[in-house]
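My structure is below; once you've seen it, I'll send some questions.
Every protein chain except one is present and positioned as in the full complex.
Each chain gets a letter, A and B, in the order it is written, and its residues are counted from 1.
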Amino acid sequence: MLSKTTLGMIAAGFMGAALLGAPAFAEGSGHDQMKPTRLSWSFAGFFGHYDQAQLQRGFKVFREVCANCHAAEKLAFRNLAEPGGPEFSEAQVKALAAQYKVKDGPNDAGDMFERPARPSDTWPSPFANDNAARAANGGGLPPDMSVLAKARSYKRGFPWFVLDALPGIQYQEHGADYIAALLQAYKDEPPHGVKLDAGQYWNDIMPGNRIAMPKPISDGQVDYTDGTPATLENYSKDVSAFLMWLAEPKLDQRKKTGFRVLVFMAILTGLLYATKKRVWANTPH
Amino acid sequence: MSGPSTYVPKSAIGRWFESRLPVMGLVHSSFVAYPTPKNLNYWWTFGAILSFMLVAQIVTGVVLAMHYTPHTTMAFNSVEHIMRDVNWGWMLRYLHANGASMFFLAVYIHIARGLYYGSYKAPREILWILGVIIFLLMMATAFMGYVLPWGQMSFWGATVITNLFSAIPLVGDAITTWLWGGYSVDNPTLNRFFSLHYLLPFMIAAVVGLHVWALHVVGQNNPAGVDIKDVEKDSVPFTPHATLKDATGIAAFVILYAWFVFFIPNFLGDSDNYIMANPLQTPPHIVPEWYFLPFYAILRAIPSKLGGVIFMFGAIVMLVLLPWLDTSKVRSAVYRPVYKILFWVFIACVIGLGYLGSQPPEGGAVLAARILTAYYFAHFLVILPLLGLFETPKPVPASIAESVLKGDTTELGKA
Partner (left out) sequence: MATTSTADPTRRDMLYIATGAASAVAIGAVAWPFISQMNPDASTLALSSTELDISAIPEGQIVTIKWRGKPVFVRHRTKKEIKEAEDVPLAQLPDPQTDQARVKKPEWLVVVGVCTHLGCIPLGHQGPFDGWFCPCHGSAYDTSGRIRQGPAPRNLEVPDYAFLTDTKIKIG
């Protein structure tokens, strides 16, 4: 059997590896910098999976609020019908796509033209290009949301950046927590004595506290058809879950496959170990 | 240790082929009949684990290359295409990205095993140096591979590291421009990094071949650090004994690998790399992947640009010089009570440097990095040469068989 020292070293090695894996994130210099809290998500943990109803609500918020300024170039309409996501029906997706116009062409006359989108098309951007987006948003560029939930994170400090890797704790949802916290962290006024430039707003979660995006959403702004209360807190959670799916649409399949792989590998390792012991049975070592 | 093969194929076709190209005999003498010390512990399975990881990276890399586009306007999107549309693409990508980390984890453990048991000592110096060459090739491969997704860290990490070459006096700027293929990291750089990233692993495979050849000439080291004297008493045939032990080690390692790939696939990465590369905006903190952090810390610890580069490469040169710096006549740390402690101090120093490499170079971290850098070099240049002269080792067993009977190497991970 593995000796205590070995086990200790394996643990140390694991921690060493995890410790070395600590990435650095943007640290706010504002003294009012708050950290997001770890929320409980249906897709977190060993058996995590997306909540279809939450994704559908989150999509509604995305569509009605965020998509006015933010692009989502990697979102294809057909993704909305695929398993592991909001799972709208094929007919719903076809109808939804047809409500949007995409650029196509050139036609035989040499002109570009617009046509209704099909499920195979990707989400059309609200602006023609980055410069147009900046011009319409006071110089700031609303980032594309396709992988936003994986492009945002926050530092937890020691020992969390080690422990977050361990089974049970397994914290991978920093991005979703960050986005959900940020949406609810707007303050009408900056703290006493702080002056904001034009086009800046105060947000407790944003690193540096100054954010170019005005508060995008408030209570009651989007109608929820399934009875969920139409509060800012629910909007924030639902759209963050949707953005997590948008960034990681294969999460359900990944965790399901992972479970099967781990169980199988545990069995295979056990069998190999037993075989090894049998083969070595008469050899002193 | 591997003499001419005694293998005779059973079939006539086998004998016909064998007399023309004795591949089966080579495999037999190297991996079946090959005498392996019977006291090896599980730290010796990491050679096989590394071979497995090399194959895994090559296979996942080749299939990823079927879908990746190495152009600045399309690279990031092609990776997302792999993640979303390619059948099992998400898994292949995560296998490859986390596989690199697993590869380095295994190589660091493999090197640590060598440091602890004196595997670098005569007559294994060439074997050890070949290993350092493999390590250097791995670092180059990993560095170029990280650039390929063309995220913010890809771009800015490439910018920082390629800029280091401009520190070389006289020819530095010309070399840097030549590396870039332009005046900054841009499309020519990305394209050539893709080509070289595909090429280098096959060079690694070739050097691994030399590494295993050099190993088989001198034979494995073992936890007692004494050579095989009696093949019957001290060793066992590689197959099935070592084959099965290696397979068990690989399977256990794959469990750890699978844990990362399927449940925490982005844990070892940097979220900034999910932002498309922007040459006009530097991220607040540029951090390399974890396996480069100790070297990054050493680089930043030295106040001069050229000095930092020299010390960073010097850290690896120390490994090359190690067989001649360590003056102890005893190989294995099992019998070196002082070295045993200093080994773990060295490991802690490297881990400390790694942590400091991840932090912004401000305040107390600067001094700490300098102290640990000084200790790193002192370990090789001062401690090891002197220790061999002053340390009183414990009595070394006369043979492997004797050490097994006494059970004095059972403290470290045998099963």
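The working rule: contacts are C-beta pairs under 8 Å (C-beta built on N, C-alpha and C of every residue); 3 or more make two chains touch, one makes a residue touch a chain.
Model, not experiment: these values are computed from the prediction.
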Identified contact with the non-displayed chain, of B:66, B:280 or B:389: B:66
Residue touching the undisplayed chain, where the options are B:50, B:92, B:129 or B:396: B:92
Among B:84, B:211 or B:379, residue touching the chain not depicted: B:84
Touching residue (missing chain; options A:96, A:166 or A:279): A:279
Missing-partner contacts on chain B, residue numbers: 59, 63, 66-67, 81, 84-89, 91-92, 236-237, 241, 247
Residues of chain A (touch criterion as defined above) contacting the omitted chain: 76, 78, 82, 118-120, 264-265, 267-268, 271-272, 274-275, 278-283
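The rule we apply is simple: only the chains that are shown with their structure count from here on.
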Complex contacts: residues of chain B adjacent to chain A: 38-40, 42, 77, 80, 83-84, 90-91, 94, 101, 105, 109, 236, 240-241, 244-245, 247-248, 251-252, 254-256, 258-259, 261-272, 274-275, 283-285, 287, 290-291, 293, 347, 351, 354-355, 358-360, 404-405, 410-415
Chain A - residues contacting chain B, complex: 1-3, 5-6, 9, 13-14, 16-27, 46, 73-74, 79, 143, 146-147, 150-153, 164-165, 167, 170, 172, 174-175, 207, 247, 249-250, 253-255, 257-259, 261-262, 265-266, 268-269, 272-273, 275-276, 279-280, 283-285
